[in-house]
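One protein chain omitted, others in place.
By written order: A, B and C. Residues from 1 in each chain.
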Amino acid sequence: MNSDVFNIKCFGIATDIIGERTYQIESNSIKNVGELRLYLDSKFEQLKTLNNYMIAVNHSYALPEDCIDPSDEIAILPPVSGG
Amino acid sequence: MNSDVFNIKCFGIATDIIGERTYQIESNSIKNVGELRLYLDSKFEQLKTLNNYMIAVNHSYALPEDCIDPSDEIAILPPVSGG
Amino acid sequence: MTTNIKISSEPLSIDTAYQSVIDASNGGNCLFVGTVRDINKDKKVTHLDFETYGPMAISELKKIAVECQTKFDITKISIFHREGKVSITEIAVIIAVSSKHRKACFLACEYAIDQLKMNVPIWKKEHLEGGSFWVGARP
Partner (left out) sequence: MTTNIKISSEPLSIDTAYQSVIDASNGGNCLFVGTVRDINKDKKVTHLDFETYGPMAISELKKIAVECQTKFDITKISIFHREGKVSITEIAVIIAVSSKHRKACFLACEYAIDQLKMNVPIWKKEHLEGGSFWVGARP
């Protein structure tokens, strides 16, 4: 795996919007969750039609200021609806 | 069954205090629940050691002013503790 | 509106209670299961005995079921209570409620057990290692 490729897991409606279960981003400039969100929002306009979405890093909800690097497990979580 | 004999069903600790499952009272003067309670309280001092007790008439909780006659199904209900 | 009321000297089945309330139009099901504890107020309990005033207990349980259906947005409720001897960890009472949305089934289930404990003519005799007594009778 290339060291500057982020592998982003997609779930629920995010898979439909992004068109893949794992979306790859090759980037040296994305350093935190906020930058990742800006990238995704510009690339996939439809993400803005959601009732928000969250980013998880290593199985925890992440804040915009949380740092990420390609070795992290990153996921796009649209609004959950379990239960 | 004698027409002026009340048959009072006893439950829980009331059976222990009164000593019988059905207690008979022969009386022409008891006309309502309040009078029955006065009679029982005077006869069985230990009823006063209870956290109160209720009288049921025909399967419903009764108030002191509710009339009773020997054809009614009457019961002494000590504090309930189901569940 | 469906209500199921039962007082039984046989063990109570959670599955029977659950099956009696499920409904394709309901998404929420709440069950309260009251079991017999081994210790009460620091004393070791061996078993319980429930005495019931049968016809009045059934009548009061029905009132609670109907009241729950009036007060809360539920469609089905079942209340089962044991009578006679009940051992430690056995089930004394089951209340099962189903509703379209979950909030109502929680509210109704808790209301029903609270009312049952206050108003239904059932008496619990607790058997301890050193004797027995009627619960809650005296201060």
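The criterion applied here is as follows: contacts are C-beta pairs under 8 Å (C-beta built on N, C-alpha and C of every residue); 3 or more make two chains touch, one makes a residue touch a chain.
Nothing here was measured: the structure is a model prediction, and the numbers come from that model.
Student: Check the whole complex and report which displayed chains the hidden chain contacts.
Tutor: A, C
Student: Touching the absent chain: which residues on chain A qualify?
Tutor: 9, 11-13, 16, 49-51, 56, 59-61, 75, 77-83
Student: Considering the entire assembly, which residues of chain C contact the chain that has been omitted?
Tutor: Against the left-out chain, chain C lists 14-15, 18, 22-39, 88-89, 100, 102, 105-106, 109-110, 113.
We adopt the following convention: only the chains that are shown with their structure count from here on.
Student: For chain A and chain C, what's the span in angstrom between their mean Cα positions?
Tutor: Chain centres of chain A and chain C, defined by C-alpha means, are spaced 49 Å apart.
Student: Distance-wise, how many Å sit between the C-alpha centres of chain A and chain B, to the nearest whole number?
Tutor: The separation of the two C-alpha centroids amounts to 73 Å.
Student: Suppose each chain is reduced to the average of its Cα coordinates; what separation in Å results between chain B and chain C?
Tutor: That gives a centre separation of 26 Å.
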